[in-house]
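Each chain you see keeps its place in the complex, though not every chain is here.
All chains are identified by letter, namely A, B and C, in their written order; residue positions are counted from 1 within each chain.
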Amino acid sequence: MKKIGIEIRVRYVETDQMGVAHHASYFTWMEAARTELLRKNGMSYRAFEEKGFHLPVREAYCRYRKSLRYDDVMNIEATLLELGGASLKIGYKIYKIGDRIADGYTLHAFTDSSGNVVKAPRFFKSLFKS
Amino acid sequence: MKKIGIEIRVRYVETDQMGVAHHASYFTWMEAARTELLRKNGMSYRAFEEKGFHLPVREAYCRYRKSLRYDDVMNIEATLLELGGASLKIGYKIYKIGDRIADGYTLHAFTDSSGNVVKAPRFFKSLFKS
Amino acid sequence: MKKIGIEIRVRYVETDQMGVAHHASYFTWMEAARTELLRKNGMSYRAFEEKGFHLPVREAYCRYRKSLRYDDVMNIEATLLELGGASLKIGYKIYKIGDRIADGYTLHAFTDSSGNVVKAPRFFKSLFKS
């Protein structure tokens, strides 16, 4: 499964004095969606780290089209865009009742627990083959 | 002045279980640097909002080259890249003792307090003329 | 209904380098549970603010008994403890699969949108009468 969607409700703490959700919050929602994308493909990211791997973020991008307010429920889609030899790119789209709110991506390296870049492990790649 | 630099120390809360500063924190540091870039040019962003303007983020991007740890002191540079008719683009570079840690940019719209896009006010543009 | 419970999953961003959820995150989960306590009693806090009221926090307390890790699912209970003339006290208990993780409370004032303390509005009090 290359694409999943989850619902997230905007928390009060995630708003700022502009009255809308702060732009940095979007990256934490993308992260929550990424967790579910991996889980739905049979890989809990927690278990992945326990095996000694990490997926640190190398690039993060978001384009904000409309704003979200406190207590809004968004739908956030996470899609596997690229699974390279040592990198992973995931795309995100955020909707609210059909309205496109934002979209973005994150690019990750595969590293060991010391932060050294490693190849994407075979068992990880095989999850996304089907 | 088109470029300023400030120092920020990584807070414990900004770390995650990977043992480094979380990638979303970088956007909050960029924001702190942006505040100082405007202030050094004679415009407190707080005062700008009190005049009825906002600078919501339309795009945000960061490239992470090396990581930062708890209690590290970084130097973050903010540079005015473009001041368009209704938009503002600011670039950022984060260093730690000479090492380039990350860089990125934010693109902003000028809006009124209801969120409607407006032209960049003349008094704002004149600040960056010299 | 004086007590409700919701489930929240610990996000990666909420961990710190100790490998557990950061203590400040608990207050944001309490806030999410508070939102649902009000909603279940027929009062969306968002609608309450739109009527011109606020419930700023006057005191916040948390006792941490055990820790939570990334991806843990907690159950958080919010209970109306006191609804005074101009104040509201809510208690919280956080569990993970039966284990008590933490408990705490928040004390709130009723204010108008300018921050002046006001009496708890009658329609608010009547919600919790039954």
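The working rule: a residue touches a chain if its C-beta (ideal position, glycine included) is under 8 Å from a C-beta of that chain, and two chains touch if they have at least 3 such contacts.
Note that the structure is a prediction, hence the values are computed from the model and not measured.
> Can you report how many copies the full complex contains, not just the 3 shown in place?
Shown in place are 3; the entire complex has 4 copies.
In this section, only the chains that are shown with their structure count from here on.
> What chain sits nearest the middle when you go by CA atom centres?
A
> What is the distance in Å between the mean C-alpha positions of subunit A and subunit B?
The computed centroid separation for subunit A versus subunit B comes out at 23 Å.
> Which integer distance in Å separates the CA centroid of subunit A from that of subunit C?
Distance between chain centres, rounded to whole Å: 27 Å.
> Could you state the distance in Å from the CA-based centre of subunit B to that of subunit C?
Taking the average C-alpha coordinate of subunit B and of subunit C, the gap between them is 32 Å.
> Can you pull out the residues of subunit A that are in contact with at least two other chains?
28, 31
> Going by the contact rule at the top, pick out the subunit B residues touching subunit A in the complex.
Where subunit B meets subunit A, its residues are 17-18, 20, 23-25, 27-28, 31, 49, 54, 56-64, 67, 106, 115.
> What residues on subunit A touch subunit C, complex-wise?
Touch list, subunit A to subunit C: 9, 11-13, 28, 31-32, 35, 44-46, 69-71.
> Applying the document's contact rule, which stretches of subunit C touch subunit B when the two form their complex?
Touch list, subunit C to subunit B: 12-13, 15-20, 22, 24, 69-70.
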